[in-house]
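Complex shown without one protein chain; remaining protein chains in place.
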Amino acid sequence: MQFEAREHTPVAFLLIVPLVAVLCSMLLASLLIIWAGQSPLQGFALIFKGAFGSSFAITETLAKTTPLIFTGLAAAVAFKAKFWNIGGEGQLYCGALAVTWLGTGIVDLPPILMIPFLILVGMIAGATILMLPVFLKNQLKVDEVVTTLLLNFIILLFVGYCLEGPLKDPMSMGWPQAAPIIDSGIFPTLIERSRLHLGLIFALLAAVIIWAIFRFTLWGFEIRAQGLNATASHHAGINSNWTIFKVALLSGGLAGLAGVSEVAGLKGYLTLDISPGYGYTGIAVAMLANLHPIGVVFSALFLASIFVGADFMGRSIGVPNFIADIMVASSVLCILIGLLLCKYRIRFNSSRLKQVIS
Amino acid sequence: MDILDIFLSASFWAATIRIACPLIFATLGELICERAGVLNLGIEGIMTAGAMAGWMWVYQGGDLIGGIVFAAFIGALFGLLHAQFTVILGVSQHVTGIGITMLASSLSYFVFNMLLPNTTTPPKVVPFQTIDAGPLANLPFVGEVFFQHTFFTYLAFALVPMVIYILYKTPLGLALRTAGENPSSLESQGISVFVIRTIAVMFGSSLMAVGGAYLTISAFDAFYFGMINGRGWICIALVIFASWQPGKALLGALLFAGLDAMQVRMQLQLGTFIPYQVFLMLPYLLSIAAMVIVARKAKYPKALLQPFRRGERN
Partner (left out) sequence: MVILEIDKISKSFGSVVANKDISLTLNQGEILALLGENGAGKTTLMNILFGQYSADSGQIKAWGKVLPAQSTDAALKAGIGMVHQHFTLAENMTVLENVMLGTQSLLSWRTDTQAARAKIANICQSMNLSIDVDLYVADLSIGERQGVEILKALYRDAKILILDEPTAVLTPQEVEGLFEMLRSMQKSGLSVIIISHKLDEILAISQNIVVLRQGQQVAQVATATVDRGELAELIVGKKVPEPINHQLAPGEPVLHLEKVNLFKSSSEKYQLTNINLLLRERQIIGIAGVSGNGQRELAAVISGVLKINSGKFEILQQDARKLSIKQLTKLQVARIPEDRHSAGIVGDMSVWENLMLEDLGANPCWRSGFLINTSAAKARAEQLIEKFDIRCANMNMPAKLLSGGNIQKLILARNFQLSPKLVLANQPVRGLDEGAISFVHQQLLDAKAGGSGVLLISEDLDELLRLSDFVQVMHDGKLSKAYPREVLTPKLLGILMSGGQLDSADHAADLATRSQYHAV
């Protein structure tokens, strides 16, 4: 088996590859649904129905898409520069913690100022916590994969402490949860009587901005060069520490925004379970989109619909909803193969095959 | 009771040994993968899968040794999957590892839920029992520290010299280390890099899974969600801390386990002054600190993270 680099990738490939990856993951899911004694067709129909079957379902799916766009963008930006930020989950909680701290009464501004203020605060918080791994990587050559991962656990414990101690809502009757965000800081809902909120608009806006950064700016060019060949870009005068610092600001900020949007948009107050692993799923979102910012929007929508739909299927026919995570994971693995095929043509050794046959 | 008392209590040392075991298995597993040039970020998920598989084997009526073997088998399967991606196809080791972690843990939970629907409290099995060491067990202090452990515990410690022997004294170990240093050297001596790396990743992954199984059929007696709780990531930090040497990995695991055991005991004393979360954070903070200490002089295997493609023209 040999790999031959392609001179150009057919455009169709870039669209087909994610679809094929999704189909492969559905195939695996079918096997599991059959094991659970149900028909895969019915299963997928239920997933679809759960995600898009009613206007309520659609708003739920979109509400779940919102944080995934943020964390997906956070991962995409970082991975473009080959900065392996796996700490989206922790940064999300940092953003959430910061808005809880400043958004529950300490600062009170009119909504037109309060909402941007909270967004800024959340982004700063998410970015700040990422500065530790960046510092350790740039100054001491400590691998960022492990530090960002371990920080997730530390931050979650810290949030747990805050919710049981200093930030605990006295009205919560013993539950570890924080006081609600004041009214002027709450994101308005987009559709009456739904949980869909302004955060989605911000998320879409963020995707477009990130896309524009990569497409049109020198900075985006530097990030891409750094990610594709760090030696050459260093030699060409791109300051890698500085690039990584900027990438981390952006990536941490976006992940922090996911926390803002969940607290100030969806839930209204901070609990320990505002994120069922959005930070980690963001990595899948980014990979499925081949790190393309606009693609992130679609892959976030897709994964959100899987999660919402699988919940619905679980309630209807008793297939454990972990099947959603399985589909996410397997589509990430499948997309890796697909992207490889975009770059290389795999040639099987015909002469060797002939030998084996004869 | 102060810190000195903790050090003088035999139960502290015995606990250190117990806590170290899963870390020893998984750290050695990761070390073997990395010495062959493959970063295996699937470790967290593979440990989960091993924990579930070993426990489920025993729960379904299999014997305990069978549980270890079955966990190792499941680990090797995920290792094979990882190797297909990172070794044969040569795609990103980072992303593959995270994908495998997500896949292995969600599959474990799914299977657990499928086989045991509607369980609220995790069912228990009869785990490994302390080996009867006869009069040795009754020795003061020493008896409790060293001779009141399970077979599984002794297996962990026996594994270290075995891995050292394999890595440094056998042709296979030589080939494995070369795969992580300069794969083309291996290839030019007629050994397939693919085969060696695949073997290494499969073997390493099976050790990770066995480390997970230690938790469910020796240290505890049940499987519950999120029980690996970052142990896998800690092991990756330990590998770096150990400079990719199995002997130092054992020391690192023991040191780490000792601090963990101490943390639990200090929590009992200081819990009223210091929130318990601070103590729970300690293992993760220590791991980061451990990496910071060694990072500057860390001697990475030279070909770590580098895919090898035969006959590719550059």
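We just call them A and B in the order they show up, numbering each chain from 1.
We take it that a contact is a pair of C-beta atoms (placed from the backbone, for glycine too) under 8 Å apart; a residue touches a chain by one contact, two chains touch by 3 or more.
Computed from a predicted structure; not experimentally measured.
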Item to check | Contact residue for the chain not shown (choose from B:48, B:153 or B:178) | outcome: B:178
Next on the checklist: Of the residues A:39, A:54, A:139 or A:217, I need the one that contacts the missing chain.
Outcome noted: A:217
Checklist entry - Which residue from A:168, A:234 or A:267 sits in contact with the chain not drawn here? => result A:234
Item to check | Contacts of subunit A with the absent chain, listed as residue ranges | outcome: 4-5, 7-8, 216-219, 221, 224-225, 228-229, 231-239, 349, 351-352, 355
Checklist outcome for this item: subunit B positions in touch with the non-displayed chain are 169-172, 174-175, 177-178, 181-182, 184-191, 296-297, 299, 302, 310-311, 313-314
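Following the convention adopted for this analysis, only the chains that are shown with their structure count from here on.
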Checklist entry - Centre to centre, by mean C-alpha position, how many angstrom separate subunit A and subunit B? => result 28
Checklist entry - Which part of subunit B faces subunit A closely enough to touch in the complex? => result 41, 81, 85, 88-92, 94-96, 98-100, 102-103, 105-107, 109-110, 113-114, 117, 229-230, 233-234, 236-237, 240, 275, 277-278, 280-281, 284-285, 287-288, 291-292, 295-296, 298, 309-312
Next on the checklist: Could you list, by residue number, the parts of subunit A that touch subunit B in their complex?
Outcome noted: 1-3, 5, 32, 35-36, 84, 86, 136, 140-143, 145-147, 149-154, 157-158, 160-161, 164-165, 280, 283-284, 287, 318, 320, 322-323, 325-326, 328-330, 332-333, 336-337, 339-340
